[in-house]
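Left out: one protein chain. Kept in place: all the others.
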Amino acid sequence: MPSTITPINTEWEKKRRLDDHDSGHGRRPPNDKRTGGGGDNDNWNDRPQGRRGPREKLSRARLGLFFALAGDTMFFVAIVSAFFVAQGTSHIDAYNRYINEWLPTAVPPILWLNTAVLLLSSVTMEIARRTMFRENDAMDEWLGLGKPVTRRALPWLTATTVLGLLFLAGQAEAWRQLGLQHVFFASNPSSHFFYLITYTHAIHLFLGIGALGASLITLYLSRQLEMRQILVDCTGWYWHTMGVFWIFLFVMLAFFQ
Amino acid sequence: MLSAPSASVLLPLLPPDASAHGPALDHQLLLCLWIILALASLAHILIFLGLILRRSGSPRDPWAIEYLPLGALALLFTALAIHSEHLWADSRYTGASLEAMQIEVTGMQFAWYFRYPGLDATFGSTRPQLASAPEGNPIGIDPADPHSTDDFVTSELVLPAGHEIDLTLRAQDVIHGFSVPELRLKQNAIPGETIHIHFTATKPGTYAILCTQLCGMGHYRMNANLRVLPDDEFENWIEAKEKAAHR
Partner (left out) sequence: MSPTPRPSSPLSAANPPLFSLLSTDHRTIGRLYLGLALFAVTVGTLLSLVMRIHLLWPAWAFPLYGPILPEDYLALVTLHGTLMLFFVLTTAPQAGFGNLILPAQIGSRHMAFPRLNAASFWITALALLVLLASPFVPGGSAISGWTAYPPLSAVASAGPGQAMGMDLWLTSIAFFAVASTISSVNILVTIARMRCEGMTWNRLPLTVWAWFTAALLSIIAFSVLLAALLLLFCDRHSGTNFFLPAGDLVNGMLHQSGDGSPLLWLHLFWFFGHPEVYIAILPGMGLTSMVLANFSHRRVFGYRLMIGTTLLIGLLGIFLWGHHMFVAGLNPFASTAFSITTIAIALPASAKVLSWIATIWRARPQRTSAMLFSLGFVSLFITGGLTGPILAQPILDEYLHNTFFVVAHFHLIMAMAGVFGLFSATYYWFPLLSATARHRGCLLSERLGRWHFWLTLVGAYATFLPMHLTGLAGEPRHYAQLTGIPNAAGRMLASTLPLNLHITGSAILLACAQLLFLANLVLSLRRRTPAPSNPWHATTLEWHPALHPFASHDASERITVFRAPCDYRMSDSGETFFLTQWNYEATPDVKPE
């Protein structure tokens, strides 16, 4: 990190100086990557918590998100295991016939398209996320030279949002097509799971779209780089995870019925 | 509150045992109870001693205090586990022998029904649509099925002493718990599944069949009588029933 622009005496107080783009984290340059809080000694404890530089809050938010996503993974794991259990179960009917009511739901072809769209959205999301951390732009902002980071990230983030909405529209179409074949949520064991899984995943994506919207607005309004970085970064990781979940669930629905 | 001691003498620790596998189970249970009683007392004695004895700052060696006792407990628990898993394997791993007597138990809110296969020794099929207690067909036996003609259903379980029984457990509505304390027997009956347990009742007598899985407001009164009869009496009983079924 160029020491020339590292202020010698940074501040103690949580003062926000929006005029010179300091979100109150002690006026550390954005390229300073130390986070603190690890109990080790590189965490500049000469500064109270919350004022230890731009990466402190970011790392917290990220970690929090990861833990939450770990829980979310367990949520889907539970549903998936139920899926395989239900596939196996059967019963002997009144006439001593072995009945397995599982008749696989043929996934509508459009899901392939949706999957591609979601993958693409993950790519744009990742580009947007990376641009938030480009050293030069970040330094420019810190030195007060406009909002290059926002300028670069906006198009990619917008693209992601559009693709995400496209995916949801595609899912809706898939449900409609199944509806035309009279396959509904309540139709049979397999359709239960098809709808349950696609619905819950869609709800997760709705939340993701919400987060994207929030970050878009923040990109416009907020003048604090830190704020914008945290939002876009976390949205990014969330979005990628939902992408991975979808790949897994889709493969399961398509090939493991 | 003063009734405590008198109560515990009134109350036998376990109900009398009337099954073939019971004694081994009781033995293991009492053994475990004695052991944990000993462990608990020992632990408490240690606590009290530790509290009243003079303070000593002398360093202690973790092996003597932590790892050795831990090892001892590990051995103890392992031994108990191995023995009880053997008992479990004997009673559950294998099905009933072929000459075991077939009886089917059906649980429903809030009664137990017992079906005997009759002379052909096979149960007729049932259909829930037909089930209706008022019409005398609580478990919905299908009259169309030839096998079902000689089946008969009772509201008390009557067993011959000393014969192995292969019990088929079914539930019509919700999960019920088929339990006979005196036979040291317990197994839930689950809707949509048929579960088999096998056992041998040894002592003639009248015993309680309870429901031990919360199944609704009548759970507490969902019980039936188990009558274990000597062979000859049982023969008379079942012949009478079969005659009645044929007519």
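Labels for the chains are A and B, by order of writing; each one numbers its residues from 1.
The definition used in the following text is that a contact is a pair of C-beta atoms (placed from the backbone, for glycine too) under 8 Å apart; a residue touches a chain by one contact, two chains touch by 3 or more.
This structure is a prediction, so every number in the text was calculated from the model and none was measured.
Colleague: If I'm reading the header right, one chain is hidden. Which shown chains does it touch across the whole complex?
Modeller: A, B
Colleague: So one chain is hidden, and I want to know which residue out of B:M101, B:I141 or B:L185 touches that hidden chain in the complete assembly.
Modeller: Once the missing chain is taken into account, the touching residue is B:L185.
Colleague: Among B:Q102, B:T154 or B:N223, exactly one should touch the missing chain; which is it?
Modeller: In the full complex, the listed residue that touches the missing chain is B:N223.
Colleague: Could you list which residues of chain B touch the chain missing from the display?
Modeller: 1, 3-4, 6-8, 10-15, 25, 28-29, 32-33, 36, 39-40, 43-44, 46-47, 49-51, 53-57, 60, 62, 65-66, 69-70, 73-74, 77-78, 80-81, 84-85, 87-89, 91-93, 108-109, 127-129, 131, 140, 172-175, 177, 179, 181, 184-188, 190-193, 195, 206-221, 223-226
Colleague: Could I get the residues of chain A that touch the absent chain, sorted low to high?
Modeller: Given the touch definition above, chain A has residues 12-14, 35, 37-41, 43, 45-46, 48-50, 59-60, 63-64, 67-68, 70-79, 82, 85-86, 89-91, 93-94, 99-102, 185-186, 188-189, 192, 196, 200 touching the missing chain.
Throughout what follows, only the chains that are shown with their structure count from here on.
Colleague: Find the geometric centre of each of chain A and chain B from their Cα atoms only, then give the gap between the two centres in Å, rounded to an integer.
Modeller: 52
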